[in-house]
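Of the protein chains in this complex, one is absent; all others appear in place.
A and B are the chain letters, set down in written order, and residue numbers restart from 1 in every chain.
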Amino acid sequence: MEIEEYYDKIYRYCYYKVGNKTLAEDLTQETFLKYLKSICTRPEHYLYTIARNLCIDEYRKVKTVSLEEETVEPADGGFEQSVVDREAVAKALGKLSEEDRELMILRFVNDEPLSEICKITGLSRFALYRRLNNAKSELVKYLEE
Amino acid sequence: MELKADRLTKQYDNKIAVDRISLSLEKGVTGLLGANGAGKTTLMRMLSGLLTPTSGEISYDDMSVKSEDYRNVLGYLPQDFGYYPEFTGREFLMYFCALKGLDKKSAKARCAELFEIVGLEEAADKKIRKYSGGMKQRVGIAQAIINRPEVLILDEPTAGLDPKERVRFRDLIGELGKESVVLLSTHIVSDIEHVADRLIMMKDGQICWQGVWKESDGSLEEFYLKQYE
Partner (left out) sequence: MMKDRELKQLLQINTESPDYASKDAFIRRYKKETGSEKTGHIKLVMMQAGYIRKRIWIISLLIAATFYFPYVESEDKLFVIAGLMPFMAGLSILEVFRSEYHGVSELEAVTKFSAKGVFFARMTLISAFQLMLTAVISALIGINNPYGIAVSGSMLLIPWFITSIISLIVERSEFGRNNRYSFVAVAVCVTCIHTTLYSNGFFQSLDMRYLIFVAALLFALNVFEVRKTIETETLVWN
């Protein structure tokens, strides 16, 4: 596993789950440190599994702190760039369900092959294919709005 | 993280290019100011391990500057450098990624990142021989930071850059200086006065002044010119 190849991918994966840059950075780095501690011959999709679990733990932490406090910013609230396209993309991604957003990031941003996404999400190839198409249609609809 | 030089001297026949220079560089940006012929390039080549001093010692933490371990943590941009004429910008960087030990997939990811950092995404697949002077310099800077160096030695890195490119470069150096030892040389004061944490001024192979320059100390340019009177 080469960190150069995966750092940005895991960062984006975490960012679109937790919606906060600093938190995403911390979770990314924790992911790699955990991966290092594990038996290092495990395949790269294990990185995503670690990242996903860390993000879930983070969600749980926030919920126990306060239900009213929205400490996790929505995905379209964390952007500093004023570029219109970036905001529009973020907004559109934010409108998707979390599962669909995850699939979009894995497939279209991180360019992961379908076989890998099946391993990461636990979906069958057919189910994945169907979910991806639906998610894509929705995202395109939001982007064109 | 400390790059130390102790009484470094480099002599060629009757000329002493660097004369008993001692310095200690830590994390942050150090600007090396001096006119052409002051000995900046010779000093930087010795600090990069390319040139053996006539006398004196150099070390980085507990590494020899001639070792592979040091080369793994070093980034260097010479004052003049060339390129194989058949290379595109991307091929040039991929070649150096390979020489710096990155495998193909990592090299691809790293190159994409570097082109974004130096603002050459559009020109990445064009031949370097068609690049402007500023573009060539930016590719050179990208090459120097491929391996995320702990020690970054840049010899006149702003030569050929237009004002917008200089600003971008200063921002990049400011970022890099947070976690690395950066030494950059120039004879243009404005290039480093706001970005350098420390300054070293050289004249005739020796250090004539070194320290931290504050705005309250007045015009750095005037002070620098005074050294040459």
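General observations
We adopt the following convention: a residue touches a chain if its C-beta (ideal position, glycine included) is under 8 Å from a C-beta of that chain, and two chains touch if they have at least 3 such contacts.
Please read these numbers as outputs of a predicted model, since none were measured by experiment.
Listed residues A:K61, A:R86 or A:R130: the one in touch with the omitted chain is A:R86.
Across the entire complex, the residue among B:E2, B:E175 or B:E221 in touch with the chain not shown is B:E175. Within chain B, the residues in touch with the undisplayed chain are 45, 48-52, 68, 71-72, 74-76, 78, 80-86, 95-96, 98-101, 116-117, 143, 147-148, 150, 175-176, 178-179. Within the complete assembly, residues 3-4, 7-8, 11-12, 15-16, 21, 24-25, 28-29, 32-33, 36, 40, 78-79, 83, 85-86, 88-90, 104-105, 108-109, 111, 136-137, 139-140, 143 of chain A touch the chain that is not shown.
We take it that only the chains that are shown with their structure count from here on.
Chain centres here are Cα means. That of chain A falls 38 Å from that of chain B.
Listing the residues of chain B that touch chain A in their complex gives 102-103, 105-110, 113.
Residue ranges of chain A in contact with chain B, taken from their complex: 2-5, 8.
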